[in-house]
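Only a part of the assembly is drawn; its chains keep their places, and the rest are absent.
Each chain gets a letter, A and B, in the order it is written, and its residues are counted from 1.
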Amino acid sequence: MPDLFKTVALVGKYDSPEVGDNLPKLADFLRSLGYAVLISHNTADQLGVVDHPTAALAEIGQRADLVVVVGGDGTMLSIARMLAGHDVPLVGVNQGRLGFLTDVPVDSMFESLAEILAGEFVAENRLLLNASILRCGQSIFSACAFNDVVVSKGSSGRLVEFETQVDGEFVYSQRSDGLVIATPTGSTAYALSAGGPILHPSLEAFIMVPICAHTLSARPIVVNSHAVVELKLLYGADARVHFDGQSQRDIKVGDIVRVTRAPSLIRLLHPKTYSYYRTLREKLYWGKKL
Amino acid sequence: MPDLFKTVALVGKYDSPEVGDNLPKLADFLRSLGYAVLISHNTADQLGVVDHPTAALAEIGQRADLVVVVGGDGTMLSIARMLAGHDVPLVGVNQGRLGFLTDVPVDSMFESLAEILAGEFVAENRLLLNASILRCGQSIFSACAFNDVVVSKGSSGRLVEFETQVDGEFVYSQRSDGLVIATPTGSTAYALSAGGPILHPSLEAFIMVPICAHTLSARPIVVNSHAVVELKLLYGADARVHFDGQSQRDIKVGDIVRVTRAPSLIRLLHPKTYSYYRTLREKLYWGKKL
């Protein structure tokens, strides 16, 4: 089924010597199979790759039929966010310990990619969050997140106070270190450290996880992905909003952080042997079958 | 819109003197509005109600257009399970502290019911679980649950060991006091005490919450309501399965407890002023708006 994918793009983790070794090999391998190869500008510059065409990420989003990300979950996270809206599937090749999002090991990358390109894969759609910061009723900033939107106290170390609404209905006022609003993908990241549950990726849901809430009976709440979550800052001079832990923005008292489901999805392809629960077991040291 | 409901059934909590006061008043009130009234056999017997027709619960399920349950959440739970499959909507009148399922206070029951009967209500569908116990591949017992199916250690106080699969995929082996598999409705009951999150009732999802797991990194997992959850008992001489904490069944090593979504739904009607999050705030002492 070589018609599925004609152009395959490669994007690598920056500043990683191992990517420098493996990404060019992958490019040659793909060309040898007859695929058109595109390498992201930044990756090519950094690695000094000269014998394959290059493109900016936005162009890759338009031209590629498949994007192979070589790196860890952090790399996949930032590339996926930048490609959101382009409807191009992603595969993650991991050179270290396997990640939740990057589940093709370098050791078997040729076989796994050949299989995937031949149509032997498990496809998964992952939700994204969209967050806007509203000041005096106007959106002053907007960004999307693949893992989570986190409203948190800032550098002073003092708590934040905020009020939360879901679909216009008042949920709670809270004094805490902040609130994590996470996708199922993000449920195994920061939200998990803050005490949240694991959401299977197939769920159309988000999770709101308080961080060190003063009210001891505060609990994580799982809401429908079509819910509109709004958080209004009541106190916290230097509060801020974090997107996937990769970018952030200061907010002021009175600002509203509105979080909704993003219109687009991230499409991940996995080898046929992929198992979400096996990854969980390995990452969380749950041990083997008794 | 009086055509919506013609026959209204009343079911009361057993052994409750207050129900004895209020339920007959409610029956008279409904008759005065022109509705046909049916009282459950057991309720009528207990309360000595003689001036309204009575019926068994199964008949109520077939003939009534609306069932009013007078009691607390425990009463609603057991009535709802027994009426599952009859597709008749339920309203809960609570005489004590408001419940999650019984949200019409006695003080305003006449007004609230008049409104609901006039078509002024918020309707909600709630998921049910279906659980079968398989021994040597044969189902030896089957029951449904509105809140939760709990596999737990028995009277010896020793732990259970089991292996869990979701959709045929191995999830984990676990040594613990047991596992709660809960609906969104049940997420605010035992599952919450065991450390689970709150699932909004609109979610088509179940939650698996370990009870005192030996593996400290065990976490609640929220799965799609269409998932097939199977738990195979590996150790635990006197383990048992509990259905809504109201009935139970012993299981043996090797038995499989298979939990799926029940084909039918529970339909709850609430007054227009109903707010799920307000109930949460009140029940969990989250406090008021700051």
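The criterion applied here is as follows: contacts are C-beta pairs under 8 Å (C-beta built on N, C-alpha and C of every residue); 3 or more make two chains touch, one makes a residue touch a chain.
Not measured: the values here are computed from a predicted model.
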item	value
Size of the entire homomeric complex in copies, 2 being in place	4
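Please note the rule applied: only the chains that are shown with their structure count from here on.
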item	value
Residues of chain A touching chain B in the complex	161, 163, 166, 169-173, 175, 192, 196-200, 202-203, 205, 207, 215, 217-224, 227, 234, 275-278, 280-281, 284-290
